[in-house]
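Other chains dropped; remaining ones untouched in position.
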């Protein structure tokens, strides 16, 4: 039995990790702390919830791994302390996702707080970085939108299935849990319910992360806010390279992910392979799971990729646990069904 | 005071028309009928609702105009009868939207029921067909998705602002009222709530209508089902022609629609022109109105158009009333605020 600390445990991703760890056979959350220096400990808000202790970096000495569930900017100093103690760190914030400190500065509006640590950070899109994650001391856990977009795109880009000159469009829709637990105008019930809105058009902070990981900045990304709590659906439009088609792309993805427990590629017409009623991925099919479901369909001159994940699991805490399992030498899928 | 008949009054679009007509100063619904031959009259389901009479085409003789709120296929014979009586007809179904009977047949899976009437049908996207509508005997009211997509696109295509070779992507999201009042799997609460799904990828029946009205079939259209009741938001991606940009497109749309009461073009950064808090169109800003709100933003190599309407008003009954007002010589905005 190994142990982890969760720093920043009161937010949605911290709580999701606690829930996942309840079913983990080889990992326990023995340190559960707030991320804010000087903040008071929090007794359980509800029956059955854990207490959250005050921040005490010394307690990190007693665990094997550390999850950082903190806002961007706050993770760096805690990460440095944990690494100093020789601990494995998975950071769920954006602090170590962008390799270039200058891109971080222009994206987040302030200099990178720990540029020296950027070198050793591994970008933890698990299915595409498994070996690097296994040997990493510090993993930057991918953003939720990027995860939903990169899983379908990376194999197709690598295989030359996508026209290298044409723009790629990622039209993404997310539930409100992606905006976090703190109340605000954007997530006020009266502003979300029976409503729908695009935001950050051309300016969202996940675009540079997507560009870096895909190795191209011709991806146009537009996020939208759904009146749901969980889930991201990304509708992605690509121009097939000569010789490529929906069928070749589907085959490419099916082959690439055939052995992956957390990615499922739908058959032609989005069918459930054997079912009489062809379907496309839906949020509810992946909510409360670490799954990514993918479908591929032709639409006029383009090919449409539909990708769904649970933003709090595969888009955050689930993938973080996948990564931590690997870093601690445990079975990758442990605690994730 | 003039009078109209509503045929097919028990569905969502028929009821919306009844609500709109309650506030109309010069038009009354004096005939309110079901569309199904042989169907029994329907007493009001709720206090305050109107009774719906059995179908009796003879009663159309006593009105000035006829709204057909029927499923596609059912409208044609009623339209023929009403036209025979010399009545002005606005058909909210798909029966007269496609000019080419062969396209109708391949889209709807059966021969067109009244190909001889197609000639005289005017496609009633009011802001782009005002004069023709004024003189029309039969107006084919546009589909909800096409309305949300064509209003931003038509002026830009006409002005040569859009690269004529590149694909145009219309990623549309609609509330469930677009699927009608009859219960079914797709609109079961347990299948919609806390869910989101793409459907009809590459195959939706509104695509040929969009292609015909835009004069190009390079528009790739993907509809999605939102867990809301009302509203459509379309996110449209276009490649600017040489010399064009988000700024020139915004100016083009602002000029084209400056005098239009039902189209509003947002200022730069989607702002409310004078507001400190720049915003993009939201469903709730147009629900229960006949408005189309439009914003234009640059995003990498593309320009993004965000367009919102209420699918039951500007996307159906509101636009139908706009058209009927014109056909009967009334003020176009009467009954629509």
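Observations on the structure shown:
Per-chain residue numbering starts at 1, and chain names A and B are given in the order in which the chains are listed.
In the analysis below, a residue touches a chain if its C-beta (ideal position, glycine included) is under 8 Å from a C-beta of that chain, and two chains touch if they have at least 3 such contacts.
On a predicted model such as this, the values are computed, not experimentally measured, just so you know.
Whole-complex tally (this structure file, single sequence, 2 chains shown): 4 copies.
The criterion applied here is as follows: only the chains that are shown with their structure count from here on.
Centre-to-centre, using mean CA coordinates, chain A is 38 Å away from chain B. On the side of chain B, the complex with chain A involves touching residues 166-167, 169, 171, 173, 191, 194-199, 201-202, 217-222, 224, 226-231, 233, 235, 237, 239, 270, 280-284, 287, 295, 297-302, 304, 306.
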